[in-house]
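The complex appears here without one of its protein chains, the remainder shown in place.
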Amino acid sequence: MTQTGAVRQQSRHAALGLTDRQVIEMYETMMRARRFDERCLLLQRAGKVNFHISGIGQEPSQVAMAFAMDFEKDWFLPYYRDYAFVLTVGMTLKELFLSLFAKAEDPNSAGRQMPGHFGCKRLRIVTGSSPVTTQVPHAVGFAYAAKLRGESSVAYVSFGEGSSNQGDFHEGCNFAGVHKLPVIFVCENNGYAISVPLSKQTAGRISDRAIGYGFPGVRVDGNDPLEVYRVMKEAHERALNGEGPTLIEVMSYRLSPHSTSDNDLAYRTKEEVEAHRKNDGIPAFRNYLTEAGLWNEERENELQARIRKELDEAQAYAERAPFQSVEDAFRYVYAEEPSSGEGR
Amino acid sequence: MTQTGAVRQQSRHAALGLTDRQVIEMYETMMRARRFDERCLLLQRAGKVNFHISGIGQEPSQVAMAFAMDFEKDWFLPYYRDYAFVLTVGMTLKELFLSLFAKAEDPNSAGRQMPGHFGCKRLRIVTGSSPVTTQVPHAVGFAYAAKLRGESSVAYVSFGEGSSNQGDFHEGCNFAGVHKLPVIFVCENNGYAISVPLSKQTAGRISDRAIGYGFPGVRVDGNDPLEVYRVMKEAHERALNGEGPTLIEVMSYRLSPHSTSDNDLAYRTKEEVEAHRKNDGIPAFRNYLTEAGLWNEERENELQARIRKELDEAQAYAERAPFQSVEDAFRYVYAEEPSSGEGR
Amino acid sequence: MPVIEYIEAIRSAMKEEMERDSRVFVLGEDVGLKGGVFTTTKGLQEQFGELRALDTPLSESAIAGVAIGAAMAGLRPIAEMQYSDFMFPATNQIISEAAKIRYRSNNDWDCPVVIRAPIGGGVFGGLYHSQCPESVFFGTPGLKILAPATAYDAKGLLISAIRDPDPVLFFEHKKCYRLISDEVPEGEYTVPIGKSRVMREGDDITVIGYSLPLHFAMEAAAELAREEGVEAHILDLRTLQPLDREGILEAASRTGKVLIVHEDNKTGGIGAEVAAIIAEELLYDLDAPIRRLCGPDVPAMPINPPGEKHFMLNKEKLKTAMLELARY
Partner (left out) sequence: MPVIEYIEAIRSAMKEEMERDSRVFVLGEDVGLKGGVFTTTKGLQEQFGELRALDTPLSESAIAGVAIGAAMAGLRPIAEMQYSDFMFPATNQIISEAAKIRYRSNNDWDCPVVIRAPIGGGVFGGLYHSQCPESVFFGTPGLKILAPATAYDAKGLLISAIRDPDPVLFFEHKKCYRLISDEVPEGEYTVPIGKSRVMREGDDITVIGYSLPLHFAMEAAAELAREEGVEAHILDLRTLQPLDREGILEAASRTGKVLIVHEDNKTGGIGAEVAAIIAEELLYDLDAPIRRLCGPDVPAMPINPPGEKHFMLNKEKLKTAMLELARY
């Protein structure tokens, strides 16, 4: 974007300290996550994989949140819909497909865990599991480790709004509140926990729960990535300044069924889903970029072609890749070599 | 109390709908609980019993809360310091001593559980355990049962402020909030969880947690039993009207050590304790009654003598009573007779 | 008698008990409007309304805890844990509360709750949708634990569980839901808690187990009879707590050669207790060491197909172990 006249107002993203390049990258990553996700749904319907759990609708906020983090120092404890988040912090499409096809080379679990169960030390992504919300106290533990060592590191942890009703949410938040730990709790409120709508999960607002733990809670529109970025950046700064945790409730809508095993029309209507599809943050962000003079149809076509190629290559690689050998299937129950036990 | 002149202001308790008789009974019950508790401490120091856990300092609010309940219809899930509460709903000193001495006739557990672990179906007191906060979801279950059956019944459940940091607090409150159940959550905030002060338990206010569950939370001075009564009565009415739960945080101070096994001077000073002793709600309530013309020294002396006699008799009975026989010690792991399984 | 699926047996047990007894209700995640992620509770909300087929918040400790409270209040709750892998947040409520309510109150209070949970693997569920949690709860007196292998037992035992005055964990194998169908009477019936059942009679070897792997054992036994003339005696424990001591001893002494089988991992599993019971009562009647064929001592099964297959028991593994024992 060229700013010719001095009267020209600063763009929203520039005001937030985001460069043009960055917002373009944000858009591209959302789109990459979206197309990856759609491909997974397709592969499952085609019978090529057994299972996929989709993040469609939540990508704009996930990318924005990741952009507010420090990839060299922070720790990431994403939940199972955070494809766009992990793509932003550096996981590759090839790695995601390796996980989808449950292949040995999958860095997340060597094809042991379901897709969407992220973990990759190289990328500072902490291994996650299926029982929801267990990662919340873990993130607090990472934040505590940072405090104990005097390191400038922030822990990001996400979970659904249904999952925020687990005891571990409460215990983890309260612990972090007492010790003013550098952790950001992100509730990705997509309106449903499988079939159970928000109104049957809680009568309160998730963001308000922070009050009871003595730190700020913020609700933000997940379809507005720039606002999500702003809120996250603020939380990140609070964390680094020793001001403690923040709870962020990102409002979105789960456009896909819960997972490929779910028939969502048993509990919601097509019309409801279609109504929410209109609020999709990705086209809105494309419009923003277009209006800012940073995007056009040509670039869009180029991007789509590029992503398609990336997907095709990554998928082909993962499809061909071998499963973990059965000889290795039972390894790593315990450490194979005793650690030296050396202190430091 | 005689109200002679029309100009004479209505007393606080009359304004709340409490009769003179009732406030006198309230006072007598607080005092009975206090003297019982002191006797237990004495017996433990004398080596006559192994263990006592004291409620000294929390009696005024406990009595006031019980007075707001319906003994015929409500359900009570008190925690281990609620001696004054259970005395008010009908447990006798004899029964409490039987529990202290762990005798067979103890209605709470036949001397199986520690003292302070209440339970007595006759009095609608639900059996409790030592792991803190498990009773909170139970109370919600009682409230749910009332709703399902269409009964006008409210569940009372209490717990300490430390215990409010357990996952079960969160899960229980949230469940009750969603279904607008007739339950009153009472946090007896006495400043400490064993050695850990409130500031290390939470950075928030316990009462504020209700906001996140969509129902009211109230903080009240536990040394002001009339105000506690007012707040409880209101919560009770809300519950009966189908308006759902209330969280009440009763502020007090734990004047005794955590239990007879605890040396509290390892983590607080004598001075701190003495400073709080000045706020003791019992003498303040006696003053209130005196000023209202309902109490005098003569009545006080009579009461003390009466309580002493009650304590002596009850203690003597319990001391002499037999332990549960070892033949019975392992009974009731399961039902001894299969239930008929009859529906209704 | 009509042949129905294992899942239908469970569904109809709940439906019929709810019709019969207004105290019975179900609660859990997605059990209401959706009818359960496996459709086990399908139709219950339509028939009995929201209050008796309740979609709860996502919080297993509350599901168990509220059910326990409601049970103490006189209702007969059936709490569903969506997968048994997800019941561990409720461990404290189950072990510290449900199991001890009668004992600690000296019989003043009781806790007639049923907690249903789908166990086991073979459905490409990976680490956390495939586990067998039996060993975690087995050592806790005060609980009863059931694990049916057939549709007949699933229905009859679930009805018994609902009517039982004590807390019952009901472990249904999710792989059995549609794989297993058998004859189930139309009318009401119960299967007694605490009684094992001889699934097959034979004089050469005894197989003792529960749940899914028994079907592998039955197939293997049929082949071994045909191919090798080996006749296996197969005992379905059905109830894991309390174990049917007499049934176990009778089955073991019948052949003197015992193979214990379960999908839960070997170390610390139910099979250890069964072996210990036999070793303390029947030592001199045994003609071979007591063997156990169980899941490997590995945290949980991988989702990738070769890994899952490697982990699971199957007919071939059973057949090999049974033949080896017969030849001992």
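Here the chain labels run A, B and C in written order, and each chain numbers its own residues starting at 1.
The rule is simple: a contact is a pair of C-beta atoms (placed from the backbone, for glycine too) under 8 Å apart; a residue touches a chain by one contact, two chains touch by 3 or more.
Fair warning: this is a prediction, and the values are worked out from it, not measured in the lab.
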Missing chain: touched chains present in the view:
A, B, C
Where A:37, A:59, A:82 or A:171 are the choices, the one touching the absent chain is A:171
Among listed residues B:163, B:190 or B:207, the absent chain is touched only by B:163
Of B:11, B:29, B:153 or B:202, the one touching the omitted chain in the full complex:
B:202
Missing-chain contact, candidates C:33, C:198 or C:272, resolves to C:272
To test your reading of the contact rule: which positions on chain C touch the chain that is missing from view?
61, 85, 88-89, 91-92, 95-96, 99-100, 103-104, 127-128, 134-142, 241, 243, 264-265, 267-273, 275-276, 278-283, 286, 288-292, 297-300
Touching residues (missing chain, whole complex) on chain B:
50-51, 102-103, 111-114, 117, 129-132, 160, 162-163, 165-168, 193-196, 200-202, 261-262, 266-267, 323-326, 329-330, 333
List the residues of chain A that touch the chain left out of this view.
75, 107-110, 112-113, 117, 119-121, 126-127, 129, 131, 134, 136-148, 155, 167-168, 170-172, 174-175, 178, 324, 331-336, 338-339, 341-344
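Keep in mind that, in the parts below, only the chains that are shown with their structure count from here on.
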In whole angstrom, how far does the Cα centroid of chain A sit from the Cα centroid of chain C?
37
Taking each chain's centre as the mean position of its Cα atoms, how many Å separate chain B from chain C?
41
Note: chain A residues in touch with at least two other chains are 165-168, 200-202
Scan chain C for residues touching two or more other chains and write them down.
56-57, 59, 61-62, 89
